[in-house]
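Removed from the display is one protein chain of the complex; every other protein chain stays in position.
Moving on to subunit A:
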Amino acid sequence: MSGPSLMDSLFQRSLEDIIKGLRQQLIGEQAFISKALDEIRKEIKSTDLSTKSTALLKLSYLSNLHFHDMSFAAFPALEVLSSPRFSHKKIAYHAISFSFHDSTPVLLLITNHLRKDLNSTNEFEVSLSLQCLSRIANVDLARDLTPEVFTLLSSNKLYVRKRAVAVVLRVFEKYPDSVRVCFKRLVENLENSDPQILSSVVGVFSELACKDPRSYLPLAPEFYKILVDSKSNWISIKVLKIFSKLAPLEPRLAKRVVEPVCDLLRNTGAKSLLFECIRTVVTSLSEYESAVRLAVGKVREFLMDDDPNLKYLGLQALRIVAEKHLWAVSENKEVVIKSLSDADPNIKIESLRLVMAMVSEHNVSEISRVLVNYALKSDPVFCNEILGSILSTCSRNLYEIIVDFDWYVSLLGEMSRIPHCQMGEEIENQLIDIGLRVKDVRPELVRVARYLLIDPALLGNSFLHSVLSAAAWASGEYVEFSRNPLELMEALLQPRTSLLPPSIRGIYIQSAFKVLVFCLHTCFVRGGSIVPSASLNNLPAGVSASASYESFDEFSVENGADVTVVHGQTRASAPITKESIVNLLNLVELALGPLLGSHDVEVQERARNLLGIVDLTKPEVLNSSVQEKDDSEGKGVETSQIIKLMHDAFSKELGPVSLSAQGKVSLPDGLVLKENLGDLEMICGDIEPPSSNSFSFGSPYEEKDGLSFSNLQIKEDSEQSNESTSLLAEHRKRHGLYYLPSGKSELISNDYPPANDPTLQCDINDNDDNLVKITAESLVPKRKPNHGKPRPVVVKLNEVDEKPVAMKQPESRDGSLSGAVRDVLFGREDIPPTSSQSNLSNKPSSKRKGKEKQHTDPHLESKENVIDDGNSSSRRKDRSHGKERRHRSPRKKNFEERKDTDQKEKEKSRRHHGRHKSRQRAEEPLKVTAQTPVIPDFLL
């Protein structure tokens, strides 16, 4: 056997040797450590416990401070644990609580060791064992050791008892059923006179109350007593924390608590306690004006203090107050603004948040101005912090606080030019979003976009690329507002665009396409009179499309007089002549020629499209510029028809589309969707059908043949795709690796599904009317009477509310624990501990309500309940007795110690509690309905 001999254990290196060796670093740290680890591996197999424990100690040192894996020592650690010597145990416990986790395989073996030590007569061993349990407890350990912990909760050694109390928290978390056993004793400890134990118990309750305050309301009288009597700041802080959770649930409790809290607030000298009082007042007692005044006064002292800690906390407290008492912030405005230039980034961020809390629609422009100036001066991190908060504040609730969108769009442009700006994507989203939602702002948007596009320097900044893509898109989409399309074209095709990533380059080229079509259209169809007007009528669908375009034009003329000014200027400042068109075409050829060989399909394809139309029109333009009009009539008509079609396609407005739009599309006759899709679902399972998230632009093809054709096409498509997508889906399932993630969004976020569904064409005019009507309705209550300039219409959509779902999640996680606590406190044993949260909250409230009507004493009732239910297991019966006693004991005390009024109040508060809960429940559906959008639009 290669086990270590006596010599090994005699000359074993101690921990100190290791530390010294590490510090000398003769052979390098890593080499030394690996050598030491080799030794340890050998030593830890020793049969001698001293050698083993020293090895373990060394290993835990290396693992602790040099992060070496020590999982291989899990079993040896258990062996050391079984040593009778205290020093060995200590080392073992330390190693175990550091290295064990839920999936450690030998965790099962530790239960008996822990149990043995928990029953030990040596209080230090008990303490070690408790400590270890608090760290490594899992469900099994917590379940198996609950009886021991229960015994220790009433140990006559205070040292052990207070530690047992602290550990109970972990046991509860892991094994909620232990609440039934231990809760009563835990509560009894609340009446202990020893401050250490009290501190422990209150600590446990403050943690428990954080997770589910409602369950602990019945204990409020006990907490109140502690709050009033406590001499220790540690305890007071914890009790205040409990009350800050309980008070919002029970107005009567808040009323009672406010006075003692204010007393503490006035009299205490300890800053930590003072701060806890402040926080309790501002979070939970904010209805009590005088208390808030007092607290804000103290906050002011904090703010004036030189200690940055107090200043920071003062700002934080102010932020909590700001939600309900904005005056508190305004009163301290100077300090807050001054803190924006504090040396400490944390303080700066706090004050920034406060400043943003003060923003309203009246001061948004001044505050933004101040902040942007700060952003220019400050370091990159804080600069982006500022920009981010401006962006999120201004876009809140669909730009609720923005009245002057022209200003906001130019602010966005300005922000993107700030050197440190890294908020490109957010700015991009907002630029596009505003462009789609707010018609009136489009001219300004195009102007801002032009400034961004025209500056070659910006192309070098990769953070700005997404802003540029938005600018390119906007100037292409709304090219009719552009003052000088030719210049725009040059900007879009400038050589430095090669610095852009391909996806954005594709957008640039597509925008160039739109601009070109616009120029050609202005030149041929509007400006030049080459095309005889009769030819327009040859296009049946084109007419309807152009009609919609006209209607849009009218709309914009009606809405903003400046739009027409821009239109006028367009023609005045940059007349599009034949020569300029020729130049334009040459420019396109020159710039895009090389891109035909691009490796990126997006770029290549769009470039090819654009060059295709250049090829198509160029001979025409050249011809017509040289020759007489009449000669080229036949071909000219064809070309201009195409241009016209293209133009119509592009000039159709893209609106934001609701997420639920698809549901409103009426099913065309003869299209059978369900059957095949049912099959698809079986095959696909959880895979989402691939959907295109980017906009698709109405193709001229569809326009030509109108609705019927596009329907036909869709029908064909879907028939084919039923077959092919199922195959595709299967393939995707098998080789998912090679597919793109299905939820990939490109230029525009998922909020806008494809816009070319058939209803867009048939309903567009109706929808325009709807839009005007509906948005007018929705704006009425919000519009403030005295704006210098009316706020432009912001198109709104159904927003999918995910909030309720998100809020429910954390509740259900704690469900079992709080459920168990409620069972014990409210005397309910009939609910299985594993039932879900919703179940729990429903049952007690409805039952309680009924009860209170019939019986005067809910406790009597609860007892009956237990008996009625006839618990089968004797263990349960035992518990129910214990619980009864528990319910009486505080009651009795109440009678002795408090006046009847108190008693009544408590009674009332309990009853109120029950009512409150049911009210809350009643409110829930209401809230949900309020959150669901009122406007039934789907496509605006």
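Basically, a residue touches a chain if its C-beta (ideal position, glycine included) is under 8 Å from a C-beta of that chain, and two chains touch if they have at least 3 such contacts; residues count from 1.
Here is the rule we use: contacts and distances are computed from a predicted model.
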Omitted chain, identified by the protein name its UniProt record gives, among "Sm-like protein LSM2", "Coatomer subunit zeta", "AP complex subunit sigma" or "Proteasome assembly chaperone 4": "AP complex subunit sigma"
Which residue of A:W234, A:W407 or A:F463 touches the chain not shown here: A:W234
Which of A:A55, A:I226, A:L253 or A:L313 contacts the chain that the document leaves out: A:L313
Of A:I44, A:L130, A:V181 or A:L371, the one touching the omitted chain in the full complex: A:L130
Touch with the omitted chain, as defined above, among A:D344, A:E579 or A:D615: A:D344
Those residues of subunit A which, in the complete complex, touch the missing chain: 6, 9-10, 15-16, 19, 23, 48, 50, 57, 60-61, 63-65, 67, 69, 85-88, 90-91, 94, 98, 101-102, 124, 130-131, 134-135, 159, 162-163, 166-167, 169-170, 195-196, 199-200, 203-204, 207, 210, 232, 234, 237, 241, 271-272, 275-276, 279, 308-309, 311-313, 343-347
